[in-house]
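Note that this complex is displayed minus one protein chain, with the remaining chains in position.
Right, chain A next:
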Amino acid sequence: MILLISSKYDVSTNIVIQWLNYYGIVFLRLHTEEFSMLNYFSVSNKSISLTINDINLEAITGIWHRRGRLRNLPNSLNDLGKVTTYLKKEEDSLIKSIETSLRTTKKYIGSYISEIENYKLDHLIAAKECNLNIPDSIVTTSKKGLLDFHSKYDQIISKDLRYAINIKTDDISINSTGTFKVTDELISELDDHFAPIYAQEYIEKEFEIRIFFIEDNLFSMGIFSQQDEQTRVDYRNYNDEIPNRCVPINLPKNIKEQLLDFTRKVKLNTGSIDMIYSIDEHYVFLEVNPMGQFDWLSKNCNYYIEEAIAKEFMEL
């Protein structure tokens, strides 16, 4: 039996399930939005055992951890302020230990731990060590440092070291989609010292590349931004914006090998990698998302990624 840990709203999970049914693979799906009752996670000299929702996970041969994580804290304990904060930390360590334990004995694709510890600098360094090109990057707390960095490149961008910011209180709401251009005006408004800022040279791209990987399989897609404003001629009345062209790419062999090296180095058996192909003709690694979306990639390129995922669990 296969255990699926995912959001109940995730379309990709539904499609993978259709393929599991097709191949006769029995599965148990647990939703990350709902409380899962942990009967026990027992550790003794003799054995390690886990029972959730009255189901002993002994029978589980593989896990596809698609999104999020299980919730073992009853909903009634969610509103106790600092006590809840403490209990959530305890729960978090439990969830991670369960993943680590299952990972040692079973085929475990996907990882909450990797998703939560998605440190972009680590990945950038690992990519460089695998001989992939990376953009020149800097983290600095000084205005002078940022100005010096900016002076070396036509344009620079800034992004988050881990997550995009999303803060909401009664008084303020701050959120961002991630990457933005850093202009002179923006820098001039800064104090001399500030919280660490992650900046990167902006590389002019011919096209973007998104690569979904699972084990040793790479599914690559080229994404073309609008060719230019002129081509937005209004010959069709689209309700939505005209989507960027997304087409299959067969990456050069050496890039594929470097990417697979990278996935092994950072110990990810699934995820989505963002790259660009620059106008000066280099493949450049940007970042990896351990639990990225792949539905659009599968559909636009006719890749049947969901079937490939189901097949990973066929001979267990």
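Assume a contact is a pair of C-beta atoms (placed from the backbone, for glycine too) under 8 Å apart; a residue touches a chain by one contact, two chains touch by 3 or more; residues count from 1.
To be clear about the criterion, contacts and distances are computed from a predicted model.
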Which of the following names does UniProt give to the chain that is not shown: "Probable septum site-determining protein MinC", "Tryptophan synthase alpha chain", "Putative ABC transporter ATP-binding protein" or "Grasp-with-spasm system SPASM domain peptide maturase"?
-> "Grasp-with-spasm system SPASM domain peptide maturase"
Which of A:98, A:156, A:251 or A:291 contacts the chain that the document leaves out | A:251
Using the touch definition up top, pick the residue from A:68, A:222 or A:271 that touches the left-out chain.
-> A:222
Quick one: which of A:85, A:151 or A:302 touches the chain that's been left out?
-> A:302
List the chain A residues touching the unshown chain?
-> 15, 18-19, 21-22, 206-207, 222, 224, 227, 231, 233, 235-236, 242-243, 245-252, 277, 281, 299-304, 307
